[in-house]
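Excluded from the complex is one protein chain; the other protein chains are retained at their positions.
Our next item is subunit A:
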Amino acid sequence: MTDVNVKLDALPGLDPNALPLEVKNLQVEFRTRNGIAHAVNGVSFDLRAGETRAILGESGCGKSVTAQAIMGILDTPPGFVTGGEILYRGVDLLKLPESERRKVRANRIAMIFQDALSALNPVFTVGFQLAELFRKHRGMSRQDAKARAIELLDLVKIPAARQRVNDYPHQFSGGMRQRVMIAMALALDPEVLIADEPTTALDVTVQAQIMALLAELQQERNMGLVLITHDMGVVADVADRISVMYAGRVIEEAGVDDIYASPAHPYTKGLLESIPRLDLKGQELSAIKGLPPALTNLPSGCAFNPRCRYAQDVCRKDPAPSLLQVSPSRTAACHFWKEVKGDE
């Protein structure tokens, strides 16, 4: 981009050869009246340029909180980042003052949200909201910024962009609103895009359109994508690497083919066995018994042990198993990963 007037090179310690995003041992807690909830408990992952990293998990596993912590939009209080590092090209974002961090946000790391209607401001036209980015971050004039907004709407394939730029969010359909969100996130040409359940609220045919659009834009720009989702189908379609989260921890990390072919953690295995498939008429589904634990009251040892069919005494003892090396390119936090994977 030619019109960059943000001096990101001035960030202390910026290393253009370092990874665009690296999260190390991230800790986030929520201080509530019912006690401290460890929403994120030592999450680590990295992201290469052009790569798609899926963070897979169910509600309450900490996947969205991780995203909010990376963006620096965590509700504080009650949420606090209490440890770890979030590195953008070698710079720890957690150590930056808010004014510096604001330059990274949207410029280098951008995010799209699940519910586009509530993420967009209902009292401004989408054109205004898009143009605002260029005016604040790039110091453009109103006219130039609006021209760029129209270009962006074209880019995300909104028909008749020139007219629609003056419409309000409620005048768009769900799929079109999500396109506006994507346009907004990509406006400043970020290197990393975090997509938090981008298609959960959409119908399947629209979901297919949005995922195709995201894939195309990602490839064009060699952008890293962190895809936060609970949908195992979407993950199988687009992800390169997967981090599976349960109760605030990453319990398995592997390439997409490895995870689906031979899950090494009982939770991942249970999830894969409990979803019906479109292309097969299955037998009875094998459900994971029980419920996910409350974050304020985690069981001792492995958080999954009360629901696990492999659990032994060792699983109930603290500390919880850390991520063990399953193969050079994958890890799983289970004492019995060999049995789970079916190696023995």
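Going forward, a residue touches a chain if its C-beta (ideal position, glycine included) is under 8 Å from a C-beta of that chain, and two chains touch if they have at least 3 such contacts; residues count from 1.
Convention: contacts and distances are computed from a predicted model.
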Absent chain [UniProt protein name; select from "Putrescine transport system permease PotH", "Peptide ABC transporter ATP-binding protein", "Pyruvate dehydrogenase E1 component alpha subunit" or "Na(+)-translocating NADH-quinone reductase subunit A"]: "Peptide ABC transporter ATP-binding protein"
Options A:K24, A:R48, A:R101 or A:H230, residue touching the unrepresented chain: A:H230
Options A:A208, A:L298 or A:L324, residue touching the unrepresented chain: A:A208
Subunit A, residues in touch with the chain not shown (by the definition above): 58-59, 173, 175-176, 203-209, 212, 230-237, 239, 256-257, 260-261, 270-272, 274-279, 281-282, 284-289, 291-292
